[in-house]
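One structure follows; several queries about it will come next.
A single protein chain has been omitted; all remaining protein chains appear in their positions.
Just so it is clear, A and B label the chains in written order, and each chain counts residues from 1 on its own.
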Amino acid sequence: MISNYIKLAWRILGRKKFFTFISLFGISFTLGILMVILSFLQSELGTDKPLTYKNDFVYLNTLSLKTDFFDTIVSIDTTFLNDEMVLDSSFEIKGTGSMNWNSELNNGIAEEYLSDLESAEEVSIFIPSSEHDVYVNGVKQTFSALYGDPSYWNIIDHQMLEGRVFDQKEMDAVAKVLVVSDKSAENYFGTKEGVLGKEMFIDGTNYKVIGMYAHTGKIMPYVSPDIVIPYTNANLDNQDSFYHGFFNVLYKKKKGVSADKLKEEIVYAATRIPMDHPSKPEGYEDIVFRPNTYDEDYAQAIYYEREASKSYSIMKWIIISLIAFFVILPTLNLINLNVSRIMDRSSEIGVRKAFGAHRGNIISQFIIENIVQTILGGLIGFGLALALINMINKGGYLMNARLELSPKFFMYSFLVTILFGILSGLLPAYKMSKLQIVNALKENKL
Amino acid sequence: MIKHVLKLLWNKKASNALMILEIFLSFIVLFFVLSYVFFNLGKVNQPLGFETIDIWKIQLDGVEQRDSLEAVTTLQNLKTELLSMEEIEAVSFTESIVPFQNSQWRTGSADNGFQMTTLLVPVDEDLKKVMGLNITEGRWFNEDDLNSSMKPLIVNQEFIDRYYPNKSMVDSTFILNGDRKIIGVIDQYRYIGEFEENHPTVLSIAPYFQNMSAVLLKMKGNTPTAFEEKLSQRIANTTKSTGNVIVDLEKERIENSRESWVLIIALLAICGFLCLNVALGLFGVLWYNINKRKAEIGLRQALGANGFDITKQFILEILVLTGIAILIAIFFTIQIPLLKVTEYPNSLFYKSIGFSTLIILILVTICALFPSVQAAKITPANSLHED
Partner (left out) sequence: MIKLKNIKKVYRTKTIETTALNDIDLHVPKGEFLSIMGPSGCGKSTLLNIIGLLDAPSDGNILVAGKSIKNYASKETSRFRNEKLGFIFQSFHLIPDLSVLDNVELPLLYRSISSKERRTLAEEALASVGLANRKSHFPSQLSGGQKQRVAIARAIVGNPEIILADEPTGNLDSVMGDEIMGILTKLNKEEGTTIVMVTHDERMAKKTDRLIRLYDGSQVA
């Protein structure tokens, strides 16, 4: 039965070429763009390597020194440094207000008070991105270095291509070693082959390459650094205070524990930090931690709200409504077109009904026909998506993100295609199935 | 005629409702995309207020954190060193607030009797020379300003327009973290980026070599990029620090705006596709409908309608349909400026409504024209006898 419908759908597509073209144009473009969006979401927020454990991440990038005020005067003083709020002392006119000094963490605080939490399976402390100019044959290249620890490799699941990562012993011994991405190796050495054991001159120091991992272009700098160096090598003399510094903390939570539980433990850890260190800036009374999941942190990086969960829900709604708006028009268009097209075939429906087809038969026939058409459009759209993805990857148009084509992406694309076919076929099919046989057979007469 | 057309449309309201919905949604999409694009292009079209060509920026690596006396000496040496190079014409030292860095200092107070919010930029007296800032009134900073009892400020025109409109404020004082005196006005200094709005901005002279973390250099024209490596070496030698980063400001300007341009172009492309898609769909539906109504057309012609009447009737039908959809859409979208839902200027939304209406009407007319002309060619003989 289905094969008959498919055969029929194919012939009808071929017979009305102009209308097939109009339909396919809409379908393929819509699905193509949707696939690019899917690929972006899957690459950035999916769980493909190196974000295998992404759903277990809890991320802490800020230590906030805070003081609450009552009966305040109006005054605003906010400083953003590299897009991150550093100091925020916005006061409200009435009621309470607060003054915050936000900055990244000192590694001492992170090691002492934040690295031994009950719900955390792994903890990594690192400087997420430190840019270094490197001159290769007189041409400047900028490398983004992550100063990390051995745990980093257990949380961010980079695909190792060659060699190994550094261990705690090398950390403690301040070994001059680094692990490089294949892309950066090629940029620096001109080749990916045989770079193990060679030296890279970064920030005035020669580091020996001990391992190489596959480059993945992700927007979050700590997920795809160019090089990774043990953080004991970093110049830490310039950290602001006992409290503030250059470091972020990334947790991988234990299986079966909720992220909220781990967040609570991090928030609670703030109370154990002494507030009497001489380097503490004056006037601040409390420490506040605002740990985030990966998705929340991601949303906050794109759209800043002090509470990352708010950023996340805002981003979510923006994306959902944009996609909805984008899909609804072509769907309506296709529905309109299908309704007109199907009307042409009312006598066929009359005959089918006279010979015993019931409404379900008619509905499924037209939906299958529409799905055939959508799959065809989906294939063209897929080609379009590949071209677009290739263009985006080459030009780095999406904040230098590299869009991946993973099996999950194929699966989702296929699902979206079928869904689109059903959605745009349902109304016309339903309308058709309601047709009275007697009237259907009489068509084409005034 | 109109009455007749309205009657025809009403009798087929179910299928026409879908068409109206489609045109309505197209209008809404167009409206938002155009508003977004007009708003951003409006920002880009304003001058930045400073030069970017042949200007290099150096991010110093942690010099500012050192013991202040040592830092001051180091930076003083660095300045002498930089000025001694013949490729460099002028040097300005600043704090972390430099162009395209996404760093900003926002400050404000209500001490002047109204709520004032402004961007604050600490600068040195050389910034004007390096960046080519344009003083429209008053004067630029000089060395004595550092020691004057009332801290001098230079404000941008937007600051004047917003807080002291139609007044000459040079030599006036106001309160902003203490008493301040305005000594000059610049047209603008939109250092955050081309897509940033023109905020009220205040320049304040900062004491030399304290908390300095960036250097802006005015280079001689046609300085080869290879000079960067040499420069980097010299800076490293002087500051005893290797992590300095040199950036060409023009390149950074392009890089900084790229994401916004990508978004604008992507939105326009997608919007264009949606319009084309809707237009083609509309065309298809009309073509079908007219074919389906061949008998009706034949009958009308048999009853004495000529080709022009037929074309007119079909175009009128679709235009009435479109008109209804546009009216509904305008009713909704016009609430945004009327109710002042956003802080954006009303003229922006009126402009978008106008353009959306125009685009949709043009598209629809084109789509209706061809099938309607086809319809007029139908003769009573072949249409009434068709089976």
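Convention: contacts are C-beta pairs under 8 Å (C-beta built on N, C-alpha and C of every residue); 3 or more make two chains touch, one makes a residue touch a chain.
Bear in mind that the values here come from a model prediction, so they are computed numbers and not experimental data.
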| request: Quick one: jot down which shown chains the absent chain touches. | output: A
| If the hidden chain were put back, which of A:357, A:384 or A:399 would touch it? | A:357
| remark: Per the whole complex, from A:11, A:255 or A:394 the residue touching the absent chain is A:11
| remark: Across the whole complex, the chain not displayed is touched by chain A residues 1, 3-4, 7-8, 11-12, 15, 347-348, 350-361, 437-438, 441
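As a convention for this text, only the chains that are shown with their structure count from here on.
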| query | Mind pulling up the chain B residues that touch chain A in the complex? | reply | 15, 18-19, 21-22, 25-26, 28-29, 62, 65-66, 96, 101-110, 115, 117, 177, 225-226, 228-229, 232, 236, 242-246, 258-259, 262, 270, 273-274, 276-278, 280-285, 288-289, 292, 295-296, 299, 384, 386-387
| If you look only at chain A, which of its residues touch chain B in the complex? | 18-19, 22, 25-26, 29-30, 33, 73-83, 93, 130-133, 135, 138-140, 142, 203-205, 235, 237-238, 240, 325-326, 328-330, 332-337, 339-341, 343-344, 397-399, 444-446
